[in-house]
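A single protein chain has been omitted; all remaining protein chains appear in their positions.
Letters A, B and C mark the chains as written, and numbering starts fresh at 1 in each.
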Amino acid sequence: MRPIDLGALETGRKALLDRVRRESGEDPASCYQCGTCSAGCPLSFALDYQPRQIMRLLQLGLGDEALRSRTIWLCASCATCSGRCPRGIDVARVMDSLRIFAGRDRLPVKERTVKLFNKIFLTSVQAFGRLHEMALAGLFNAFSLQPFKDMEHVPSLVRKGKLSPLPHRVKGIRQVRAIFRRARRLEEVK
Amino acid sequence: MRRIGVFVCWCGANIGGKVNVPAVVEAARTFPNVVYAEDNKYTCSEPGQAAIRSKVTELKLDRVVVASCSPRMHELTFQKTVETVGVNPFLFEMANIREHCSWCTPDKAAATEKAIALVRTAVAKAVMNDPLQPFPIPVTPRALVIGGGIAGIQAALDVADTGIETVLVERDPSIGGVMAQLDKTFPTLDCSACILTPKMVDLARHPKVRLMSYAEVEEVKGFIGNFQVKVRRKARYVDLKNCKGCGDCAAVCPVKVPSEYEAGLGPRTAIYRPFPQAVPGAFTIDKAERPPCVRTCPAGVNAQGYVALVSQGKFKEALAVEKRQNPFPSICGRVCNHPCETECNRGQVDVPVSICAIKRFIADTVYADGSEEPVLPASAKDERVAVVGSGPAGLACAHSLALEGYPVTVFEALPKPGGMLRYGIPEYRLPKAVLDREIDQVRQLGVEIQTNAALGKDFSLTDLKARGYAAVFIATGAHKGQSMGVPGEDATGCVDGITFLRDVGLGKPMDLDGRVVVVGGGNTAVDAARSALRLGARDVIILYRRTRAEMPANSWEVDEAVHEGVKLHLLAAPVAVTVRNGRVAGLKCIRMELGEPDASGRRRPVPIAGSEFDLPAEYVVTAVSQSPDTGFADGVLELRRGGIIAANPVTLQTSVPGVFAGGDAVKGPATVVEAIADGNRAANAIGLYLRAEAPEASAAALADQPQTGKPFTIPKDVAKVPRAVMPTLELSRRRRNFTEVELGLDAEAAMAEAARCLNCGICCECRECERACEPKCIDHSMQDETETIEVGSIIVATGFKPMDPVAYGEYGYRRYPDVITSLEFERMCGASGPTSGQILRPSTGKPPHTVLFIQCVGSRDEGKRGHQYCSKTCCMYTAKHAELVMDRVPGATTYVCYMDVRTPGKGYEEFYRRTSEEYGARYIRGRVAKVQPNGDGLRVRVEDTLAGRPLDVQVDLVVLATAMEPQADSMDLARVLKVGYDADGFFTEAHPKLRPVETNTGGIFLAGTCQGPKDIPETVAQASAAAVKAVALLSKDKLLASPIVSYVNETLCAGDFFCQPICPYGAIEEKELAERIAGRPVTRKVASVNTGLCQGCGACTVACRSGAINLKGYTNEQLLAEVDAVCLK
Amino acid sequence: MSQVGTAAGWEPTIVAFCCNWCSYAGADLAGISRLAYPASLRIIRVPCSGRVNPHFVLRAFQRGADGVLVAGCHPGDCHYTTGNYFTRRRYLLMQRLLEYAGVNPGRFEVKWISGSEGPKFAQAAREITARVRALGPNREMRDEA
Partner (left out) sequence: MKLAYYPGCSLSSTAREYGESTEAVARALDIELVQLPDWNCCGATSAHSTSHALSLGLPARNLAIAKRAGLDLMAPCAACYNRFAATEHAVVNDTHTRELVGSLLGEEYTGGVKVLNLVTAIAACGEAAVTRRTVRPLKGIKVACYYGCLLVRPQEVTGHPDPEYPEEMDRLLAAAGAEPVDWAYKTECCGASLSLSRTDIVLKLSRDILEAAREAGADCIATACPLCQTNLDMRQPKALKMFKLNYRLPVFFFTQLLGLGFGLGPGELGLQRHSVDVMRFVRARRLA
């Protein structure tokens, strides 16, 4: 492995740390690398970097690696790590922030289906005010190029009255859409 | 005009780098009263101090101002300097131009400007300064050490060895602290007890040491050299001097609770010595507040006492305990409504202890084998007492009085004694043989029972007096059945429940053929219904106007009735009895629904209009209510509504002196145990009356005893155990006979049931220990005592407690038996411990093959569950534990999950290397995330952070290295002592480096872990250091106290004493001043300051409206001069 | 005498009464930690915040102080057990008295600062200075010199 030139990373290191601190209110620099988060993480088997290593990347100035990792997209936000962290870091919240940055910076995403799911989910909410689960599943399959995924469940779900073909639109949809609009505008500034 | 010299320090570049020092000197020269100013490189250095000295002498300076660092740094230095050349130290003043100026002001011009202002202010104050003299205060040459762990023991020995008297106060029954619980000590693996116990013995034998064990400091008054300390000596219930420590008492104690010394791994008895080498070696009885069973029992029967004895198989002793308050255990064991079980704490764990069944078991068993020890009455007395009524109240009263030696005659209206016990409760619940046996026991005490003798018919109250009875107790019960108040009640076949049951009890032949309807929901109704069933009724219905939940009858009786075939017809009430040919043909009823709650809190039944229906029946028994038949009162005794006798609720005395009344005749229908309680109470009251005690004294003696003692908390890890089931007579064998239904527990079931008791009172007061103690040094009536001791110095050595790791839910402590704390592990290693030194898995009792240690549990955790600090000892004791495992369990594997291994101590790193390299303990760098059961053992999930890989480790035993915490009440003690404490509750030292054993309060020193986590060597070193500090203080005859105290200008003092309540030290006293005004002698009160007590806070000066009280060194004039100068622009 | 901080124009004069045990030590720590705060704040040492007579505060305003800070130990931590409780009680009265006298109560403040709270001291100094700076010079009570 090539040695890392720490000095050269300094500016980027500070910038990303500050960005995380601002966005999440959490400070990854206070992590002392005990590994409680990684050991307890239910997803650890599927991660390319353990949560502890994500913190370390941020501390070293290698945050770009973190932003491009699978880990940040696979985090299920279960907050097991946050509850146990002896440094009081809300690790799940840091993961949220990294996901948000990766999305906002349009970085390449290794777990594209996860991002796609979020996008379709929010599109549905923006359109109707509520989630339309049938549309979510259908669109997800279409865009993720796996049209027959979970199709085996559809007949029984319909039979059991669990999928309704028509979405429900909330009356205050204008306010809901305004929330989307304002959120986008507020965060573009950052 | 003053002559002030100003010396401005450069402090190298510290001040000089920011402040233009020459400019400051220049400015200082222009200030009024300044006759000289100069600058120095380092004023605090010897040349700097020499310059001050020479200028003072040369220029006859009378005051000096130094502008340099903080006075907290060098005020004392310069005060001493000026003192050597004859200037009073309090004429010296300091301007802080470093910490408050050069170091916090980036701008040079601003810093110089500020420095000038600060010097001006200091000069202004100096002008107003007066010379002050410290004054001497005497010293009490005695030390107090609080806490008897290794720190306290060492400190006390060190002080006492210098010949100074030392008092050591320890709150536990023995000294020794946590060190006494340890097996080995690192890094040398010395046996802890071997090095500690000799010191404990030395302490106890030291001629200059007074050991106050089982005592706590409650209040501290006074000040350095002169403290008054109030110590509470907790009641030990054992005479310390005479106890030989033989242990005979503990051998007979039936109560087992978790031993604190064994960290809960083993039991101890209620009378106990924490460990064999305890000092003092005397035993102690541990009492909590009265347990709920005893508290709830109307008669105050000591249920915990007899239950505990049964658990040990001591049945006759249990019977004796039972009989202290209740002469009828065999009866009550069958018919009591046992409110004790409702309140039993075991109900919060699973199901209440079956106290009543145990009670019955005791009496039946002991009577059967005839082993009861006879109780001898006190010597015979002369005054005769008459008891009217032979129910439970009357007989209980007669029994108690007879035991006290009074001759008693009981008068009973009916043919046989027993009252409602005989004529109200059917045979299948209370066999007459059982009743007769316990009534005979009362007779055997010399009580005479005259039957067929009814008050008001066969004799009157006046007759009793005439016959020479000195006192009378009326307990005639409530034998009058109430009618329903509906038409047709007088028809043949309709009878009230009381009469019905009495006829059954008298054995009148009855053959009930047909349907019986019983109206009512109380015990009488249920008894009548079940009796009717046994008398051949084809069909028995209980008609009740509310729902089953509201039925006042004992629920278990209702259950049995239903079980036997009685039908419940709820939410219905009779409107009329249908009469055909003068005989009952049925009931006309109406349905009800529940409305709003009534006064009793039960929802009131409301008839539903038009819902009438007919209920055919051959017999109707009305059991709606009953009342006392008090026709005999005859205007002599005052009655209340419903015909009940009016009696004082505490003394039970009626409107006629010497005539007492109790039981149902006073209360209205109530329970057997309430009647017994009244009988006992009446006996006490009559005794007091006959001994002519004053009424108030009697009332006080009879009043309920207040609850005292520490509250009991239910342990969290009690295993659920099913309650004993009372065997009953088969259903088929209950028809047409009155054979007893409940068959009683056997010895095995009763003992197992008794073992479910949680011992909520800890000591059960069975008094077995009293009997076993040969030197007779046990006294259950001992009380706490307080004592005030005078000392000159206090060493605080209250130690730590290990943290309870239960907040770390992911580690499963308490949920999984094989997860233990390091202190529990330590006890397991102790040769005299619960496993005799074997390392065993609590779940199986077998040695573990793999043991995993989790470090930093509760330490280095800034989340909400732990402490930020490092507990300092865990790395080393865990290494020690790992070695012990590998020494004692051949072939065992040990894992240590750590974040950092910290070994800063002599021989520590070497020890750790040996553990990991020679012993081969496997160190994993990672903090454990979760422990969960897996197969026969536990699976531990941890990331090896060095490899970046999550690991699953299968182990047999997990040991948690829990944090050291201050004692739970450390902050309370800090407030009592007025010493500082940090956010965690550890006491704070005066300076972290230079004054590590002193507190900010003069005369109070710290030793050991109460100041912060530390190991034994460090603790002992600190203890010796604290001892030296205390000795240095106590070896002086007198101390010089600060002259900064308040003083009163008596001319101005208006004598309104607003200053008095504001003074935290009570230093302001009243003083009478004799004056002559216009030639006449007048006295007036003025305030006067006790300078020994005044600490110089100055709060009084602000409270004083006339400005008469002022603070030396910080007078109003000085401070105003400073304000003026500081504001000057 | 010239005004402090002439370059930036007017700077307020703040008088800070600090108790010897906590807040004075806190101010020392601010210095030791090299925490900068406005030079216009000057400290008068008192044994306890309970020693600060309302009269001293009024006198400071009369003499031209633009703001007054009284700093003592945290409630419960007073070296003299209860002194700072009296300070706390007086604080409200003082605010009202100042208002009555026409002085903006924003010029006066009581703070609890322990000996270990250097940053808090510096922060308090910066805050009161900023607030008083916004209020402008004290013309309400100052004696015309």
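By our rule, contacts are C-beta pairs under 8 Å (C-beta built on N, C-alpha and C of every residue); 3 or more make two chains touch, one makes a residue touch a chain.
Quick caveat, the model's predicted, so the values are computed rather than measured.
Contacts of the undisplayed chain with the visible chains, over the whole complex, involve A, B. When you scan A:9, A:29, A:60 or A:157 for touch with the missing chain, the hit is A:157. Between the chain not shown and the residues B:277, B:655, B:932 or B:1091, the one that touches is B:932. Even with one chain removed from view, subunit B keeps its contact list with that chain: residues 808-810, 812, 815, 864, 930, 932-933. Where subunit A meets the chain that is not shown, the touching residues are 23, 42-43, 45-46, 74, 76-80, 82-83, 90, 92, 96-97, 99-100, 103, 111, 113-114, 116-119, 121-122, 125, 129-134, 136-137, 140, 144, 149-150, 153, 156-157, 160-164, 168, 170-172, 175-176, 178-180, 182-184, 186-187.
Just so we're on the same page, only the chains that are shown with their structure count from here on.
Computed from the mean C-alpha positions, the centre of subunit A lies at a distance of 49 Å from the centre of subunit C.
Remark: subunit B and subunit C have CA centroids separated by 46 Å (rounded to whole angstrom). Multi-chain contact residues of subunit C (touching two or more other chains): none found.
For subunit B, the set of residues touching two or more other chains is empty. On subunit C, the positions that touch subunit B within their shared complex are 1-7, 13, 15, 21, 24-25, 27-28, 30-32, 34-37, 39-40, 42-48, 50-56, 59-60, 63-65, 76-77, 79-83, 86, 90, 122.
Partner subunit A is touched in their complex by these residues of subunit B: 810, 856, 860-864, 866, 899, 925-930, 941-945, 948, 950-951.
Residues of subunit A touching subunit B in their complex: 32-41, 44-45, 50, 52-53, 80, 83-88.
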